[in-house]
Each structure stands twice: as C-alpha cells, then as structure tokens.
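Every protein chain except one is present and positioned as in the full complex.
Each chain gets a letter, A and B, in the order it is written, and its residues are counted from 1.
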Amino acid sequence: MSKKPETKLTRRTFVAGTIGAAAAFSARPVLAAGKTLNVLSHKVHQTVLGSGDGDLLKDWLKAKDVEIAFTTFDSNPLQDRLFREASLKETEYGVGYLIDNRPTSQIAALFEPLEPYQKQDPIEDFADIAPGLVQGMTVDGKLIGIPVRHATQGLFYNEALLEEAGISAPPTTLEELIAQAKKTSFTSKAGTPVTGMVLASDLAVFPVMFARAYGGDFVSSDFKLVPNREAMESGLAALRGMFEAGSLPRSYATTKNDDQVTWLQQGRAAFTILPFARGAQLNNPEQSKYPGKIKAVEFPGSAAIKGKVAMASVVEAWAMAIPRNARDKALAWSFIKEVSSKRVTLGMAINGNGPVRVSTYADAGLKAKNALAAVEAKVLATARGAFPPFPEAARAQATFLEEVQLAVLGRKPVKDAVSAIIERVKPMMPA
Amino acid sequence: MQLPTTARLLPLLAPVHLLILSVIVLPSLYVVWLSLNMSSFGQAPSFVGLQNYVRVLADPAFHRALLNTVVLVVVAVHLELAVGLGMALLFASGLPFRRFLLVAVLAPYAVSEVTAVVMWRFLFDPDAGPITLALRALNLPTLDWSFEPSHAMTLIGLLTIWLHLPFTFVIVYAARLAIPAELYEAARIDGATRWQAFRRVTLPLLAPAMLIALLFRYIFAFRLFSEAWLLTKGGPARSTEVVAIYLYQEAFSFNAFGPAAATAWIMVVISLLLAGAYVLLLRRGGLAHAH
C-alpha cells in the first residue's frame, strides 16, 4: 500500500514528460509550403537535381508553393516498393522512377498513360528526347514514363594507381583488363590496400557485361536465354579467375553499388564499372582522394570478338511515371514537365546525370565540364539493356545472380553454374 | 449462471478480443485462402488447390531457408540458455553492485534490431571493424561474414543472442532466486559437493523455467527476420536466407502471393505446434502450484 503514491507520481511524470517531448518536437521549424509532392526514387535522382542555392527546381517550387519529399531506395528495392505502392487504392507518391527493364503489360497498367497530359500541357521540344528511350517506355501502345536518365556503363580507372603499378594506358581488351587488375591489387603508396576491381554482386549488369565481352548474353532482346553458352562460361570464368587472384574484393558477395563509388573515391580499388555520368561524383574534390585522376573508357571486349562484333555495353534508362492511384496527378505532371525541360536536363547533366536530350550533348558548357560526353555517346551507339522486360524478370535476375555468386566465390564449377542458370531460368521465360 | 455473467462482462472483454480477431485471427484465415490461389499485382486470383504448398515444399531455396532457420534456432537458443544459466548462477552466488550489473545485462533489451545491426556490422566490419582489427592484431581468425555463409550465420546468431539474452537470463535467474536456501543447506549437511548440489537441487528445480524459456525462444527465433535482412539480405547467393526472408522475397520481391501465403501457413503450423507444447507445459505446471 505504501507504494501507491510513488507509482502514481511515476505515471504522471511519465505522461507529462511525453507531452513535453511531443511539444518540443512539433516546435521544430517546418518549411511552410502549401503542398507536398512525394517522389519515390534512387538517391542519385535526388542528388542530380541539386540542393540549396543549386537547386534546379527552386523557382518551380516557389511558383507552385510546393515542397518535394524524396523517399530513396537502391534500384531493385525501389522498383518493388513502387509497384507495391502503385497497386494500392491510393498512394502518397505522385512520381515514381521506373527502370526500363521492368514495365511488363501488367506493370504498365499500374501507371497513368501520359499522352493526354503531353497533348494538353506539352513538354518543351519533346522530339528532342531520344526516341529510343521514349520507345522503351511505350508499352501496349501507351507512353507510361518520360525518360529522365540513361546510365551507360563504362570502365572507370584510377590513373594514379595505374601509374604506380607501372601501367601507362588503360586496357583495350578484356584480357588486358584482367592482367591490369591483377597488377593493381597491391598496397598503394598511400598505404591503402588496393583491390584491382570492385563490382557489386546484386546487379545483373556486371556478369552480363562479362558475357557480352565474349559475344554472349543472359537474355537477348529477342528473349533467347543464354544464346551463347561458351561465351557465358568464359565470362563467368573470367570473373571467377579475378576473384581467385584477389582482383575482386573478398567481400564481393555483400558489395553494393554505392560501395563501388566509395572504393574508387578512397583509392581502395583501381577499376570499376559504373555509368559514365558518375564521373563528376568520382572526381568531386570534397569526397574523392583522387580528384581529376579517375577516368573512363569503353568497357573492352575480349580479344576473341575484337574487330568482329562491337561490344554491347549495358545501358539502363530511367523514366518518371505517375502511379494511376496518385492523388495529385496535375502536380506530378507539372514536376515531370519541369524536370524534362532543356534547362533542367542540362543542369542535371552537369551534376552527373546521363542526359536524355540529344541537344544537351552539344552544349559547350557540358563538354567543358564533362570530358566523358564524347566516349559516352560512342558507347551508347551499340549499348542495350541488361535484359528485356518480362513478368518473371525479377525472379530470373535473382536466380541468375545466385548462380553467378556461387561460381565467382568458387562454390560451384562455372560449367555447372551456367547449366543451372539455363535449367532454372527456363521455366520463368515468357511463352 | 455463467452465460448471463459472460454477457455482462462482454464490454470489458471486447477490446482485447476484437483487436485479436480482426488483426490476427481473420487475416490468418485469409492467408489460407490466398495460399490456395495464384495471384500477383494486376492479376485476378485463380484457384490452384495445394499447388503452392507443393511448389514451396519442393523448392531447394525453401529447404535451405528452413535448414538455416533450424540450425540458428538450435545452436543460438541453446547457447543462449547455457550462457543465461551460467550468468544466473553467478548472480545468485552473490556479487557486489548486483543491481547495477542487472541493469547492465538488461541494457540490450532496449536496443532495436536496426540499431543492433548498425553496432555489430561496424564492430565486425571486414576492413575497419574494431573487433576484426583486434582479432587480426592477436593473430586470431576473424569473422569473414561477407564471404563465408557460415560466418554470416554466426554473426546473425551472435546478434540474436545479444538481443535476447536479457530475456532468457531473467527467466532463469528469477527461478533460481525462488529456490529456498534451506535446500542447499540440507544438501551441504548431507555432504554433497558443489557439483552434486547443482545436479540434484539446482538443475531439477530450474528445469521448468528453462523449458519455458527455451520454447519461447524457439518460437521467437523461428520468426527471425530483421537481423538477417538488415545484415545480409539473405546473401551471399541466398545462402543465409531464413524462412521469414524467403516469405518476404516471394511476397514483395517476386510478387508471388500464393507461394508466399503457403510459406506463411507452414510457419504458422510450426509455431502453433511449439505453442501447443508451451501451453501444455503451463497447464501441467499450473496444476502443481494451483492458485
């Protein structure tokens, strides 16, 4: 009984404390904007739009009295989330960023057809946006996304580390790349242990590039699964060989896309495969220990295909789409229209975005800022997507990557892994 | 007599039962229906009978996930109990600053799975983690969790033990405190050694509490999701996937709601079997010291 007053006091102070804390939090100044546009995207999409004084959308935000709230995820989780949101009765998100290899007929039906918007309130000089990219976002005759970024993969290298290892020029064949990666797996002058090449293990892009370097593929654009078995085997054997030689990080299995950027910036790896547009970020003096030293070339094909077949690097295109169940579609379209304008496209390109407008490449300011524009334009000419869209593509990609990881880590002979890829992915292919 | 009473008591009982019915029971039954159909986004469900169960039970990835889960439950939970028991006996043998030590042991209970992952991921970071560096400096083998699946499972196991040891410890310690000191006195007078006293007095009297702690932890370890998801996402090569991650992947990455629902029901059945054993034990124990 003597406990009674004490416990009462505890409860009262507890409740009072909670209310006090809640009040303190709500007192935090919130930007008083009239509306909020929720955008679901990758972090990089937010970054290229700039921030603070460099915010490319600041006039639009002021004019519309809008605040943008980005929710960002890594590529695959982002797509999972976007489709889940778009399948609801209503979603908070006005705009979602969509990768070109995901919209099947079923998925496309979750998004608003955009021709009517374009007709009513057109985007500036729409014909200037690369027609191939617009085509990729047209499903069942309906335009469901406005292209906003293309990411064409190139081979990045740290010139300073190559020099330290006595290498004077970047590789021109895959065989040379493998040899150079081995040479640059050393301890640099700065005392940092360097791994020749860093690659993420959760994206199909990289094994697909290695298979293509031998003239093969994972799923071709006409839906042939592993059209050239030997090429796939050679590609995976090359990756396996690099891992064995220590030219790939031992933590390969948990390495993510963002790690590639960090490793290059910190001088922990000499080579990586990333979109050309990342050049600016890799050389950013605020983040990089090697500003101006990180350069890029086309990812080289093997000696076997050199001069016979053009290397088909992977290009991935992103588009802005409006979920059918979005609340304020007019506001979403207004955002898309502004981001697609020539001015913002150029601004984003300078910030490291792969521009979707043909005219942007001609800009002198960009050429001065982005030395890679010319190489990129050349690689883009023969590039294609990692694989075409089909309903079970997500599962097919996961299965492919599982077998690739087993082969690279040496848990399964390469031949068996390729057999398993063919056998396991076959039932997932469209009829 | 009982019925009218029940009717008058209904308003007091309603909130709890309505919540449980609408949030747990009915949805679980809806999962049964889902598991008998094939469906995805933008696709109407079609009845397929037990096909989803066949598909899941025949999937090598499910077998691996189940095996991982079972290994984790068996190894981590028993290890946790052994450590918890040791700590309970240490505390009972008399320690200075006991209250402070008790609070220290309880601290991990307050830590969220997400924060715990942040801590342990950094401590064991293959390049910069202080524990990795310390082990390397001492020429001891490091935990190569980003490469070796077994090491990744070890880290998940360590993490889960760290988070749940407070629970196991408190249950066993409370039971140990409930053993009357006279029993040890009597054992000592009979000339029993420490070990004999432990075997004959401590262990039998702690057994019910230990069994309960075990069952509870079986059930909770079986649903483990966040630790593994945040640490490895099931990788490398899906080799550290547990059943809950398998379910999540089927449902939210591959959008295959049928197989996901079938997996969910397999989880429910296993949990209910364990839960049944638990309730049975309580009933028997409850009779022993009836209130």
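By definition in this document, a residue touches a chain if its C-beta (ideal position, glycine included) is under 8 Å from a C-beta of that chain, and two chains touch if they have at least 3 such contacts.
Quick note on the criterion: contacts and distances are computed from a predicted model.
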item: Protein that the absent chain corresponds to, by UniProt name, given "RNA polymerase subunit sigma-54", "Maltose/maltodextrin transport system permease protein MalG", "ATP synthase subunit a" or "HSP20 family protein"; value: "Maltose/maltodextrin transport system permease protein MalG"
item: Which displayed chains the unshown chain touches; value: A, B
item: Residue touching the undisplayed chain, where the options are B:67, B:118, B:186 or B:203; value: B:118
item: Of B:101, B:135 or B:205, the one touching the omitted chain in the full complex; value: B:101
item: Touch with the omitted chain, as defined above, among B:36, B:187 or B:244; value: B:244
item: Hidden partner chain, residues of chain A it touches; value: 3-4, 7-8, 10-11, 14, 18, 21-22, 25-26, 28, 38, 43, 69, 71-74, 77, 84-85, 88-93, 258-259, 261-262, 265-266, 287
item: Interface residues of chain B (partner: the chain not displayed); value: 2, 5-6, 8-9, 11-13, 15-17, 19-20, 23-25, 27-28, 30-31, 34, 86-87, 90, 93, 95, 101-123, 128, 130, 133, 137, 162, 167, 170-171, 174-175, 208-209, 212-213, 216, 219, 222-223, 225-226, 230, 244, 247-248, 251-252, 257, 260-261, 264-265, 267-268, 271-272, 274-276, 278-279, 282-283, 285-286, 291
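Operating definition for what follows: only the chains that are shown with their structure count from here on.
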item: Centre distance in Å when chain A and chain B are each reduced to the mean of their C-alpha atoms; value: 37
item: In the complex, chain B residues that touch chain A; value: 40-43, 126, 144, 146-147, 232-233, 235-238, 249, 252-256
item: Sites on chain A touched by chain B in the complex; value: 76, 80, 83-84, 87, 106-107, 109-110, 201-202, 250-255, 391-392, 394-395, 398, 401-403, 405-406, 409, 411
